[in-house]
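A single protein chain has been omitted; all remaining protein chains appear in their positions.
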Amino acid sequence: MEFVKDLRWNSHSYTSDLVEQFESQGFQSTELFKVSEVMYKMWTEKSKVILSFTSNMVTSGLRGLFAQLIELGLVDAVVTTAGSIEEDIMRAMGEKFPLTRFGADDIELHEKGHNRVGNIIVTNDSYMKFEGVMKKMIDKIVEEKSELTIVEFLDKLGSQLEDTNSILYQAHKKGIPVFCPAISDGAIGFHLYMARDRYPNFKLDLIGDFKKLIFTFSPDDKKGIIALGGGVSKHFALLSTLINGGADYVVYLTTSTGWSGRLSGASTKEAKSWGKVKDDSDSATVIGDVTINFPLAAFRTLEKLHIEARI
Amino acid sequence: MEFVKDLRWNSHSYTSDLVEQFESQGFQSTELFKVSEVMYKMWTEKSKVILSFTSNMVTSGLRGLFAQLIELGLVDAVVTTAGSIEEDIMRAMGEKFPLTRFGADDIELHEKGHNRVGNIIVTNDSYMKFEGVMKKMIDKIVEEKSELTIVEFLDKLGSQLEDTNSILYQAHKKGIPVFCPAISDGAIGFHLYMARDRYPNFKLDLIGDFKKLIFTFSPDDKKGIIALGGGVSKHFALLSTLINGGADYVVYLTTSTGWSGRLSGASTKEAKSWGKVKDDSDSATVIGDVTINFPLAAFRTLEKLHIEARI
Amino acid sequence: MEFVKDLRWNSHSYTSDLVEQFESQGFQSTELFKVSEVMYKMWTEKSKVILSFTSNMVTSGLRGLFAQLIELGLVDAVVTTAGSIEEDIMRAMGEKFPLTRFGADDIELHEKGHNRVGNIIVTNDSYMKFEGVMKKMIDKIVEEKSELTIVEFLDKLGSQLEDTNSILYQAHKKGIPVFCPAISDGAIGFHLYMARDRYPNFKLDLIGDFKKLIFTFSPDDKKGIIALGGGVSKHFALLSTLINGGADYVVYLTTSTGWSGRLSGASTKEAKSWGKVKDDSDSATVIGDVTINFPLAAFRTLEKLHIEARI
Partner (left out) sequence: MEFVKDLRWNSHSYTSDLVEQFESQGFQSTELFKVSEVMYKMWTEKSKVILSFTSNMVTSGLRGLFAQLIELGLVDAVVTTAGSIEEDIMRAMGEKFPLTRFGADDIELHEKGHNRVGNIIVTNDSYMKFEGVMKKMIDKIVEEKSELTIVEFLDKLGSQLEDTNSILYQAHKKGIPVFCPAISDGAIGFHLYMARDRYPNFKLDLIGDFKKLIFTFSPDDKKGIIALGGGVSKHFALLSTLINGGADYVVYLTTSTGWSGRLSGASTKEAKSWGKVKDDSDSATVIGDVTINFPLAAFRTLEKLHIEARI
């Protein structure tokens, strides 16, 4: 039996030491430790791992950590939404996202062409430059091949980037798929629509992606899911395991809880009723902002893998 | 200046009387009253109205109210996710969704083939019958036309249903578009994939839908948004107004708040920084479960429209 | 087995009809219906009922409904915090609380002497008048008796009020206790301190209240708890049942969930581990703003009691 232990600060504390103190502190800190443990097993048991996240996380600096996990060979597939693709490319183009306050004056921001996402800004200027860059990148892709799956399309975008911290760049380099079933839900939808005007035969084949998804895993694979936030990203990631016998290692990091029936707050326990997660899986959920909880848990797991010379 | 008024129960109280007492009660009840007022203006000012919702709401009995709003001519476009399409069709087929408890034993449910969404069950049996029905409906569609936009595809599905409480059925009857940009994110993705096997030329054109979306409104239209929940549904609905000068009347009903930068909790205030919502728009947000808050606000607005012989 | 039923609006809908439709709608609306049912049993099974609430609810118009429930003989004891006492008296004095917006400019409000509680204002002017009134009321009490329990003290305050919508007034009229263990936590703490200066022998006996609390119920009583919000109010109310064998009928209406170990979000399920709530009790929890959910559930229960000529 584990008991609560009192937390103490020591000078020069490592992140991993703090997270290890969390194990016996209680409440969400204990769950965060468990998330770190489940990721450790996921990575040491040679699972195939799907990482899903929402676009606000790519607007934030988590983008760098996602790219790094791919670069380290710890991710086998990514699932996300259109905003992630846009912001990842903008940042790879050198655009910068100013920080602001949560309560900023939005009418004033609108006049400045500053679009707010919580306490982060994406400027109209960035969107305009992005439009130009996208035009060129899409043209290059379509001239070579006018009909692609979304996964192929995103891989071709990634191949045109050069940025260590870019998710698409690292995914291309590692040859892993980036799924984005709702690709049209953003500015990128507009770019696709304009490309269609230029190339009437330009088509994205969403059905083809589904095939790719269900063959990401085989029923024999150990399957791991790291689901950050909810929505389509989380749901589509879980579809891949549902079809293949359920996930073995699952962590959810979310701000939501399950009382309204929304998927964002659906627990790994609920996922068992569906067979998305195996009955005897290792799973953990930690509630709170992912920009805090994911780096904490991941840094500790990475440190442990590093000490064991696994990465 | 408005002041807090003490709430009192009277026997035989009408829903609309209660919501009108909310105006001067404070906290979210006052916001709920404002939502009802903004919807009243939206509908009496002859706006074009987009209704967006997440799939869990269609799993719930809200499905009937959504269908009724379409039937009453109060909705000009719908945006939702794949689960909504699935559950709407299952229910139209006569399938029933058992109610359960939030804390139900999920391993036991899994053994019974009961998939849990909060306190609602969708059975494996329903999914299996759905597969058979979808096969026939998709075959019928594809034999007629093998390449369609998602909006066209959903309209063709709706044309094969016969259920007053069905969203797809009512949307087809009224000739309004149902947008579902992430159509492959669910069991339906699997059905589409299998149809592709039978009909290699079967294609869904997601880019074509974007054109439809941006011509849903013209810049001259008064534009109204009723966004229930978040995710892709909410974001895609707002894209349509962003491109057309911003919405005039906007209500958000959600369980989320904005502190993690997630779109689900993004406020109408934040939307102004983007131009999704006009600076001088009428807008209101009410936080809480949509299965409670939307019927309350909508019933009161409908009652007011009814008394004025507008519906 | 219960199944989801589609919700439909009918013209001239009664609040109770809507809440009864909630039974088979799913998610929190179903829980709200259950709350209404548990209150119905609580009141028809002749339970002794403790009503606990936080002070923000008295700032809102819920004050009127609380007073009405006491007036109707449906409440046997009240537990709350200092702010409730203050706001109840201010309103009974004729003070009005202006409504504002959640995002109001607080520095501007501060300059105007407007103190904000969410979207409600309590003015400095109200606080100043309150100070004068309290001075007289306390003096009158202390000159008669300088050492009282908090329950006695609050009863004496109630005896000096004359307002149908006042909680203290109705509690005094009905002879039911109002518990306020943290009586000093507010402006009233300052008034007590100044009274001590005028009357060095003025003492409030908090220990005496505990005796009163544990004899509110006997182990043989059927015990009902209506806990609105969390904090000291909820905890103290549950103490009374813990000591007397656990509650039989329990409803929680709250905005919180249990993931941080805070009592505000602790479920009736967790309460069973403590014996605060009997293992076989009837209990229900609904999550969301109490200004919406409590009137809805209560109006429906009151209507049912009224139709059966019980009230």
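Going by the order they are written in, the chains are A, B and C; count residues from 1 in each one.
As a working rule, a residue touches a chain if its C-beta (ideal position, glycine included) is under 8 Å from a C-beta of that chain, and two chains touch if they have at least 3 such contacts.
This structure is a prediction, so every number in the text was calculated from the model and none was measured.
**Student:** Out of B:Gly83, B:Gly229 or B:Gly261, point to the residue that touches the absent chain in the complete complex.
**Tutor:** Among B:Gly83, B:Gly229 or B:Gly261, only B:Gly261 touches the chain that is not shown.
**Student:** For the chain left out of this view, which of A:Val38, A:Leu51 or A:Ala67 touches it?
**Tutor:** A:Ala67
**Student:** By the contact criterion defined above, which parts of subunit C meet the unshown chain? Give residue numbers in ascending order.
**Tutor:** Against the left-out chain, subunit C lists 54-56, 59-60, 81, 83, 102, 104, 106-107, 109-110, 114-120, 181-186, 189-190, 192-193, 195-196, 202-211, 213-214, 229-232, 235-236, 239, 243, 255-256, 258-264, 266, 269-275, 279, 289-291.
**Student:** Can you list, in ascending order, the subunit B residues touching the missing chain?
**Tutor:** Interface with the chain not displayed, on the subunit B side: 26-28, 103, 257, 259-261, 287.
**Student:** By the contact definition given up top, give the residues of subunit A that touch the hidden chain.
**Tutor:** Against the missing chain, subunit A presents residues 1-9, 11-15, 17-18, 21-22, 24-32, 56, 59-65, 67-68, 91, 96-99, 102-103, 118-120, 165, 269, 287-289, 291-293, 295-296, 298-299, 302-303, 306.
Rule of thumb we're sticking to: only the chains that are shown with their structure count from here on.
**Student:** From the C-alpha centre of subunit B to that of subunit C, how far is it in Å?
**Tutor:** Averaging C-alpha atoms per chain gives centres 35 Å apart.
**Student:** Using Cα averages as centroids, what's the distance between subunit A and subunit C in whole Å?
**Tutor:** The answer is 44 Å.
**Student:** I need the residues of subunit C touching at least two other chains; which ones are they?
**Tutor:** Residue numbers touching two or more other chains: 26-28, 103, 287.
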